[in-house]
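All protein chains of the complex are present and in place, except for one that has been dropped.
For chain A:
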Amino acid sequence: MKDKLMDFDKALELFDPVLGFEVHVELNTRTKMFSASPNPANPEFEDAAPNTLITPLDLGLPGSMPVPNRAAVRSAISLGLALGCEIAESSRFARKNYYYPDLPKNYQISQFDEPIAFDGSVQIELSDGRLIDIPIERAHIEEDAGKLTHVGGSTGRIQGAEYSMVDYNRAGVPLVEIVTRTIVGAGVDAPEYAKAYVATIRDIVRGLGISEAKMERGNLRCDANISLMPKGSTTFGTRTETKNVNSLRSAERAIRYEIQRQAQILADGGTIKQETRHWHEDTGRTSAGRPKSDADDYRYFPEPDMLPLTPARELVEELRAQLPEQPVARRRRLKEEWGFTDLEFQDIANGGLVDTVEQTIAAGATPASARKWWTGELSRVANERGVDASTLVSAEHVAELTKLIDEGTLNDRLAREALAGVIEGEGSPSEVVDKRELAVVSDDGALIAAVDEALAAQPDVLQKIRDGKVQAAGAVIGAVMKAMRGQADAGRVREIVLARASN
């Protein structure tokens, strides 16, 4: 059934959206959260066959016991610190009890009333440069569940499926769940808040190196809570929790959709059902999941198989000292250093190319030329192929390419050809220049001969130049460049044309 949607702007005239986000980050430690099994969220093991990354614990075998992964705890502390959180002197694991076939023990080890990190804040930047503080309630450690594949039925959902298959590789993957406090005042920017918030979390965990943060692989998953209250009201409405938001664009679209859907229901005098909703990227809609009430009883109690986590203060301070710069602060600094306008920097940031451009500059390119190649030719090719520009060539190769241009070895056209060769894997730019014989002809003798030949072939043009109509030289330059198959410096050709014509 298709939802009735209110026009977005109208919805925001009538209602104030109230937001909340729960972001799950899969840590990329070598082993799982509580078992010695290899962790499929680590790139080395991400393509493992189903049910090959398992130990007795990951199958919930009788007698198996969890042991906390110290590396994962360190990652969680670092993340908590990066989110500006307090790190608990003592935090505890708790069991969240519910039955589901993807949950091997029929309880999830999580944290409940004593999370490892709490009371933080993270700054996000909107596209117009406004900075917003998003309050963080807590970040806690937990384990992921296995993965169900429902076979038969049309939707791929459990309803209507003939049978389901379980892959327990993911069971026990270390997660940090980051929970925001309630976010009010977003107004029409609510969709952008969602996108910028998730992007910031992604940048933070990548900066820390604690997660691969590939949303399409589920390394980073966002649940978006949203409710509406009539303009001027301070009483929160009933919220829905939208799941399956697997890209930055989805985050933006899903919030927008829920605002429009809820606004229409409320304007029609209806009530919002408190429920989980699933975002569908293909149709751009959300659909109802299971009802969710505050009375869901998970019978949490402290995990008796593990002692409280009491990280040494020295460790916390050591990790704090190692924290990288905050994403927003870093972007502001780089923009300044590189001398870019807001728009120029936005170009790089939106393309996810900040790190790549930084590496290219570090490898010797000027900021302007690094930006030009990455947001220009490389982004164009990447778009055509549907891949990330940063996967096409290395920053070092782009830097080398710009150096060849600056030295006069390549002109723009030749540089594009050289780049195509690098993308095809023919080697470094210099190697491609050699192989494809692309270098600009810098031998004046050859150029003079070509110019004389062109002038002789176009005596009328020669006369015009001699008469002072210098722009007429263009025709001769074009003929020379053609004769040189483009491998000449057009500026130099022009100088020679003018010099020979005045003889």
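Going forward, contacts are C-beta pairs under 8 Å (C-beta built on N, C-alpha and C of every residue); 3 or more make two chains touch, one makes a residue touch a chain; residues count from 1.
Simple rule for what comes next: contacts and distances are computed from a predicted model.
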| item | value |
| --- | --- |
| Choices "ATP-binding cassette domain-containing protein", "Glutamyl-tRNA(Gln) amidotransferase subunit A", "3-oxoacyl-[acyl-carrier-protein] synthase II" or "Amino acid/amide ABC transporter membrane protein 2 (HAAT family)" - which one is the UniProt name of the chain not shown | "Glutamyl-tRNA(Gln) amidotransferase subunit A" |
| Touch criterion as defined above, residue of A:L61, A:L131 or A:V387 at the omitted chain | A:L61 |
| Touch criterion as defined above, residue of A:Q123, A:S164, A:S247 or A:S287 at the omitted chain | A:S164 |
| Among A:S90, A:N106 or A:S233, residue touching the chain not depicted | A:N106 |
| Listed residues A:R299, A:R333 or A:R380, member touching the removed chain | A:R299 |
| Interface with the undisplayed chain - residues on chain A | 56, 59-68, 95, 97, 99, 101, 104-107, 164, 166, 295, 297, 299-301, 304-307 |
